[in-house]
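With one protein chain held back, the other chains of the complex are shown just where they sit.
Our next item is chain A:
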Amino acid sequence: MDLFSNLALGFSTATSLANLGFCLIGVLLGTLIGVLPGIGATATIAMLLPITFQIGDATSSLIMLAGIYYGAQYGGSTTAILINMPGESSSAVTAIDGYQMARQGRAGAALAIAAIGSFFAGTVSTVLVAVFAPPLTAIALQFGAAEYFSLMVVGLVSSIALAHGSIVKALAMVVLGLLLGLVGTDIFSGTPRFTLGIREYADGLNFVAVAIGVFGIAEILRNLENEQTRTALIRHVSGLFPTRDDWKRMTAPILRGTALGSALGILPGGGAILASFASYTMEKRLSKRPQEFGRGAIEGVAGPESANNAGAQTSFIPMLTLGIPANPVMALMIGAMIIQGIVPGPEVASSNPELFWGIIASMWIGNLMLIVLNLPLIGLWVKLLTVPYYVLFPAIMAFCSIGVYSVSSNPYDLYAVALFGLLGYVLVKLRCEPAPLLLGFVLGPLLEENLRRAMRLSRGDPMTFLERPISAVLLLMALGVLVVVLLPAVRKKREEVFVEED
């Protein structure tokens, strides 16, 4: 069996003492920067690129950089749960229910669920990468502009389920997000839109800045309103680990999240962005207790966290099999390979098998390291909540500012954080939720870009969306979701269930 000899080669490469060391450094560093709010994997890997010159071995460098990437994904959920500070789109969803769990004193359980879900998803998706990478690539290449457009439509339609309050407000937030996503240069004509003449916004608003603002800064402002509630809240941190009931509730969401995340992660054109949002929607639809979502539902942490990690792993597939970056982090990995003299392309698996299989094997080892490292650390993270708020919040603000600035050394990103922090605070006061806004913000540009590209490729014939089978199926799915949402009987039930939160 080729697969076994390949995997054997991979594991023998990845378990050399040096490579284990680099893997450990990677995941440690990744966890650390993931935990620091605002500082993301992209900035860290960019800063560490020069070090790969010193390492001098492509496989070791990439094992370390990959470790930073999924370590940061992992650590990012820690801040989302503890202080409502998502560092990237995927952990924005974790923040919804994870932070509510933390407020109820169940931060430990939330963190453990995130860790276990991530590990399981990581294991499954690593196997997927090893066994099915080439055929999955072929499927991903079937996705053209029309298919991506239809996929984004499914995402947007389902996003209504993200809201746990009024549907109208959720819709308004999605639309506001879409509008914010329009800021920047129109790639088809080169015209700057809504940039207020500020050249620094020519490439659009920075996602990290918007997310940190509407979630994190808004939450800080809210907490500063009333110091007492904050101190009362952290008194009863109990039960660091999931109870038997928790285990029962989280199993199915983890399985579903893993499947969904693995599938979406393969698509290089932004599929992975949808993974955690889609999983949340699915869990809420399937749950017997949808009223708990948004108030600390375990499923709302387990599903999206698994989906997010599975997507992170399978997003390596397009890079490893085609040399095509699915996201900025993958672009940096490709840069690191080139620096080491390996130009990624369709031949990497056959010309550098020890690199290809070594990275795959190290992904699983890295995930194992993460869970071994992090489960004992949960107690420590939770203690962080007992740090007096007047110490904690300036520290959070400082790290956020450094992190956001380091993304592209752009001072205007910091102004955006301040502005969106205020906006987020106003939204909290109006009982509007930031998650649908972020989803709209992320999906809007993709939706528009792919719509216009598909129309251009079909010379203006909108039938292209129905004539292409994958696209047609996706649109039907969107229609299905819409019908369920709009069905009067269903809606009536929804309204009974979703009484406004006090």
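Basically, a residue touches a chain if its C-beta (ideal position, glycine included) is under 8 Å from a C-beta of that chain, and two chains touch if they have at least 3 such contacts; residues count from 1.
As a working rule, contacts and distances are computed from a predicted model.
Peer 1: Can you match the unshown chain of the complex to its UniProt protein name from these: "Aldehyde oxidase", "NADH dehydrogenase (Quinone) nuoL-like protein", "Tripartite tricarboxylate transporter substrate binding protein BugD" or "CbbX protein"?
Peer 2: Missing chain, UniProt protein name: "Tripartite tricarboxylate transporter substrate binding protein BugD".
Peer 1: Can you tell me which of A:Ala130, A:Leu260, A:Ile298 or A:Ile324 touches the chain that was removed from the display?
Peer 2: Looking across A:Ala130, A:Leu260, A:Ile298 or A:Ile324, the contact with the absent chain belongs to A:Ile324.
Peer 1: Consider the whole complex, including the chain that is not shown, and state which of A:Leu3, A:Ala18, A:Val131 or A:Ile187 touches that chain.
Peer 2: Of the listed residues, the one touching the omitted chain is A:Ile187.
Peer 1: Check each of A:Ile81, A:Met333 or A:Met363 against the chain that is not shown and name the one that touches it.
Peer 2: Once the missing chain is taken into account, the touching residue is A:Met333.
Peer 1: List every residue of chain A that touches the chain not included in the displayed model.
Peer 2: Contacting residues on chain A, toward the hidden partner: 42, 45-46, 49-50, 53, 140-145, 185, 187-192, 199-200, 202-203, 268-269, 318, 322-326, 328, 331-336, 338-339, 341-347, 408-410, 449, 453, 456-457, 459.
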